[in-house]
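Omission of a single protein chain aside, the complex is shown with its protein chains in their original locations.
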Amino acid sequence: MFSAFEFSIRTPANGGYGWDNYLWAIREQDFFHYIIRSGWLAALTVLITLIVLVPTMTWLHLSKSTIRPFVDGISLLPLVIPVVAFAVGAQITFPEFVQNTVLELPFLYFVLALPYAYRTLDIGLNSIPLKTITEAARSAGANWWRTISTVIIPVIKSAVVGTVAITFALSLGEYTLTVLLHWDTFPTWVTYVAQENILGAIAISMMSLIIPVMVLTAVTLVAPGRSTQGRK
Amino acid sequence: MTLNVNKGGAPSRRRASLISFLKNIAPALPLLVIIGYFFLFPIGRLIYVSFMSNENTFTLDNFRTAMQEPYRSGFTNSIKIGLVSAAIASLPGAFAAYFIESRGPVKLRRTISVMSGVLANTGGVPLAFMFYAALGIQGQLTKVLKFFGWDIYAGRFSLGTFIGLLIVYLYFQLPLMIIVFSPAIVALRREWAEAARNLGASQLNYWTKIGIPLLFPSFIASFLLLFASGFSAYATARALTVGDIALTPLQIGGLLDGNVSAEQLNLGKALGVVMVVISAFAVIPYLAIQRRSARWQKR
Partner (left out) sequence: MSSKSLTLKNISKRFGNVNALDNFNLEVGVGELVALLGPSGCGKTTALRVVAGLEHQDSGSVLVGDLDISQTPAHKRNMGMVFQAYSLFPNLTVEENVAFGLQMRKVNKSVRLKKAHQLLDLVGLDSQSKRFTHELSGGQQQRVALARAIAFEPEILLLDEPLSALDAQVRINLREEIRRLQLSLGTTTLFVTHDQEEAMAISDRVGVMNNGVLEQIDTPDALYNKPASSFVASFVGTMNRIPAHITDGMVEIFGSKIVALKRGNESGQVHALIRPESISVAATTAQGNAKVLTRSFMGASSNIICQTEDGTIVQSLMTSASTGDLLPGSSVQLRVLSSEVLVANV
């Protein structure tokens, strides 16, 4: 498995056996434009996730509401629907004014990432004595927003980080929905580039795989570990 | 959250309880509204339109066309690639998950899980290009194999063929298997293995009587998820093929891009609906099995 990676590392250096391709890629003005664009969209998605999902799930866990199983179930639906089919549905549903704004994509990405984000947060919220610390915070005088941001989120930090990571990664790399709805983001631009400059595209792909892996690896190595089956 | 006690009479009671119900679930409303509008609504529309003809009358024609060539091959191919890639990746993935979770040091374990997460989720585009580099006509790996006497392009191989695609699919199916199956491995309590040994079971006995029976449902569930993933994959296929393989996701993509003939207006929708049905056949059992397994898996 890793040999493929190894080989592809050498190839981008081909046309001249130098870092030419990488340099070209970086110098292409569109490169940063699209990275920033995708990054921006991904960030918006993450924001939506944090603002909407975290409080809602906190409430669901706390209040033992009867609709919780319902929401649990719904959160899994996007898994069932293939993205391609969803794209078709999306294309014919949203009126023009929504489609043209930047708002459409983050919400759609949010829905796509929902199963993973929901599950990660669910596990995180289950693993802490939620009721107790919320009551402690509230009795000490914090209102809901402060409680969530200063008490709950830090406690389930690893779950939140995981959610952010997966939502961000998914939004950045989302190709299918994006291209079928005729949007231009980083992944779609890369395929476009490939038609003219395959080596450059490869260089870009290398970076887009390696960099997140390195960042996430670094983060996981540095972050405090979750408990594993240790010795007695 | 206090319950609103309604003191109205009989006729207004229903409306009042609807209002109080809404008030009760109010915090969840933003989420539900987003899901409703951005997800359920498009799906609903998709299903609705798939039954529409060009003149906006109810028809099953779209589905009839969907079942004929070339779309029929599209389905068979997609199902095939889903099944085969799942079949090939599932067993090695399961073993890999086992070895990683039970033997690896903690840091290695987490690194691999993160990498698998990234690989499985960053979409097929970078992956496709990796493969161009490795196994394309000019690829490094191709050159190495040629050096050893095996010209893979001598036959009709190319990354755009079924086999070619299959190989690429395996690259994201394997990490996906590891991610999906690992929780089941982690949930196997050490006490069970120890109790089994204490009661006289050899390693083999433990696995045949306890370990494998416990893991089997999750294994099947993971297989199903892998199938759904292979079946619906679009990005990689689009990046690597030149349109000569019939695959449903690609066909739908083609129909969406324009160049649609008059009769085919709503064909794409019908294809989409069939995809959803097939996918549901895999994912819903997956969810059901996971739910059942969760009973013994919670720590």
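Chains: A and B, in written order; residue numbering restarts at 1 for each.
We take it that a residue touches a chain if its C-beta (ideal position, glycine included) is under 8 Å from a C-beta of that chain, and two chains touch if they have at least 3 such contacts.
This structure is a prediction, so every number in the text was calculated from the model and none was measured.
Of the candidate positions B:I35, B:A196 or B:V274, contact with the hidden chain is made by B:A196. Take subunit B: the residues that touch the chain left off the picture are 189, 191-192, 194-202, 205, 209-210, 213-214, 295-296.
FYI, only the chains that are shown with their structure count from here on.
In whole angstrom, the spacing between the mean C-alpha positions of subunit A and subunit B is 17. The residues of subunit B lying in touch with subunit A in their complex are 1, 24-25, 27-28, 30-32, 34-35, 38-46, 49, 106-107, 109-111, 114-115, 117-119, 121-135, 138-141, 144, 171, 174, 186, 189-190, 228, 231-232, 234-235, 238-239, 248-249, 252-253, 256-257, 268-269, 271-273, 275-276, 279-280, 283-284, 287. Subunit A makes touch with subunit B in their complex at residues 1, 3-5, 7-8, 10-12, 14, 48, 52-53, 55-56, 59-60, 63, 65, 67, 71, 74, 76-94, 107-108, 110-111, 114, 116, 165-166, 169-170, 172-176, 179-180, 187, 190-191, 194, 198, 201-202, 204-206, 208-209, 212-213, 216-217, 220-221, 225, 228-229.
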